[in-house]
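Left out: one protein chain. Kept in place: all the others.
A, B and C label the chains in the order they appear, each numbered from 1.
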Amino acid sequence: MGSIWEYANPVKFIRTSEIVLPWVSILATVTLIAGLVWGFFFTPDDYRQGSTVKIIYLHVPSALMAINVWFMMLVTSLIWLIRRHHVSALAAKAAAPVGIIMTVIALVTGAIWGQPMWGTWWAWDPRLTSFLILFLFYLGYIALWEAIDNPDTAADLTSVLCIVGSVFAMLSRYAVNFWNQGLHQGASLSLDKEENVADVFSTPLYVCIAGFVLLFIALVFLRTRTEIHRRRTKALLARERLG
Amino acid sequence: MTLTVKDLTISRGGIPVLEGLNFTVEPGRALVLRGPNGVGKTTLLRTVAKLQPPVEGEVICAPDAIAYAAHSDGLKSTLTVSENLHFWADVFGTKGIDGALKGFDLEALADRAAGGLSAGQKRRLGLARLLVTGRPLWVLDEPTVSLDVASVEMFADTVRAHLKQGGSALIATHIDLGLGEDVDVLDVGPYRAKPGQGKGAFDGDFDEGFL
Amino acid sequence: MIALLVRDMRLAMRAGGGFGLGLAFFLIVTVLVPFGVGPESGLLAKIAPGILWLGALLACLLSLDRIFALDWEDGSLDLLATSPLPMEGVVSVKALAHWLTTGLPLCLAAPLFGLLLSLPEAGYLWLILSLVIGTPALSVIGTFGAALTVGLKRGGLLLSLLVLPLYVPTLIFGAEVARRGAEGLDTMTPLLMLGGITCGTIALLPFASALVLRVNLR
Partner (left out) sequence: MPDLGKYADTVLSSYIVSIILLVLLVLVSLLAARKARAELEQVEERRRG
């Protein structure tokens, strides 16, 4: 009886995660601490924003991660729908909480940072607002996973929601821009624009971003393995009941 | 319009339930499925009716050949009997519901709201819908539930007539429908999925994969 | 397919069909706003387009879980899945039925409620136009949400959580058209965007809804 399993292999994943996880976690912790310490202690104040510029080392990486985690979930959802890889469906489920926390950090640091500049805790600025919408998408995604007990159905439904949600998230991103011009400052790092944040700021920023990315990878490995264990326990218990 | 099932494996809630099923249903014959409750008869019927993809193996039959009827009859209580039947007739593109009404002795109730029918009458209306579909292969799940003896006899006559016209039926039921000689019986008990020897053990001692 | 539409419309009209449900809710929302915001008509006029659009959106949202729930309970969904009708067709017809029973009445009643909120004169035409173009998108997106949560326990709450973020673009552009219309500004850009979203959803979303419905019927 070939189980549907030969399309995907938790075995390989568990083995690789056993090897990779310790290394990635150490690397992530080191890079993250290095980046934050460097950014917090060893960078001068900005002439205009004073010391609040230090918040950049949390706001920009978390904002970047919030968007890229959703993109990763989109890719894994597509892999699940096309190749029926169980691991990728569970990886998407594992990544969602990390994504929502990153979005919360981006929102919180954005609001706190904006407070002295714009004089209010929350300004309906397009970029912050689209993160709020992204937060709602994450919430709906996680809630849908929790609401369904059959793992395969849950994986299918959440994958479709993720794909449809991505289209509407991009639409909302444009609609929000249209709806209110922004207070947000220009992109600190952008590939196309030539002027970037001064080097003394951007180097620790890159380190912080690397730290966040590594942290995300480590967490996804850990949480995906947890999901695999959980699902396997559920399956074995169901089998016991069948007797 | 034969239905062929080749070494079929089906699962419910992700857990394999029946495996290695092989049978065919020739036109003019009926196949009755027996087996304890919960063994997977309903799941098998749903897989045959293409409501559910099989885990392994395949179900081969002509497209648009299957009329499926399950426990719930799909009747709208605010619509009358004839409106319900007319709706299904239009959906399946067949004309006229008189045959169905006569077949299940429902002419008298034609204009009564389906909500006002007894359980037995509702069941007869649900089965009358089969006649309206004009589909050769009937896939029925416990059709005679809440039917009195007379109605069961009426149902058996309809099935016999259906078989005579070259139709076929796959029925999961405990009651002997007395359909005479052109009936085969398949007990699905022995096809129960054994806790498998799936490939891809986790590490060393896990003997199954992910289930 | 027409038979399905006719049946659904007949079901909606019959007793307990919930035809006036969305309309009544829309009226209540519009009546409650002045109590919350104060009767001063200058303010009301300013926020009227947005409030009317929000009321229409919430009224649509309210009647979404009825789209599949009834057919799911009495088994018709299974029977429809094994009928010659393609699921994409079934889903589109359900969305159309929802629009005819909820969306369209909202568009017709909106100007009446506009009076309550002292909507400026110029605004009425644009309000109706934006609603007529926008509400079909609300119905189609809503049908997708309903297909996602059919058969789930407490699906209603989850449905609104899933659907509201998807409604954001339509709400923004729809309310923008109504607001600009009311203030006599040029409404072309938001109108085109609104139309684009509606056409896009009508064309593409039924495939996702059908896929999701088939998964839920397993």
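The working rule: a residue touches a chain if its C-beta (ideal position, glycine included) is under 8 Å from a C-beta of that chain, and two chains touch if they have at least 3 such contacts.
None of the values given here were measured: they were computed from a predicted structure.
Here one chain is not drawn; of A:11, A:24, A:69 or A:98, the residue touching it is A:98. Within the set A:55, A:128 or A:160, the residue that contacts the chain not displayed is A:55.
The chain not shown here is touched by just one of A:108, A:142, A:167 or A:210, and that residue is A:108.
In the full complex, chain A touches the hidden chain at residues 36, 40-41, 45, 49-52, 54-55, 58-59, 62, 97-98, 101, 104-105, 108-109, 112-113, 115-116, 215, 219, 222-223, 225-227, 229-230, 232-233, 236-237, 240.
Note that in this section only the chains that are shown with their structure count from here on.
Averaged Cα coordinates give chain B a centre that lies 37 Å from the centre of chain C. Centroids built from CA atoms put chain C at 32 Å from chain A. Taken residue by residue, chain B touches two or more other chains at no position, since every residue touches fewer.
Residue numbers of chain C whose C-beta contacts span two or more other chains: 218. Only residues 133, 136-137, 139-140, 143-144, 147-148, 153, 156-157, 160-161, 163-165, 168-169, 171-172, 174-176, 178-179 of chain A touch chain C when the two sit together in their complex.
By the touch criterion given at the top, residues 9, 13-16, 19, 55-56, 193-203, 206, 208-211 of chain B touch chain A in their complex.
Remark: chain C residues 144, 148-149, 152-155, 158, 161-162, 164-166, 168-169, 172-173, 176, 189-190, 193, 197, 205, 208, 211-212, 215-216, 218 touch chain A in the complex.
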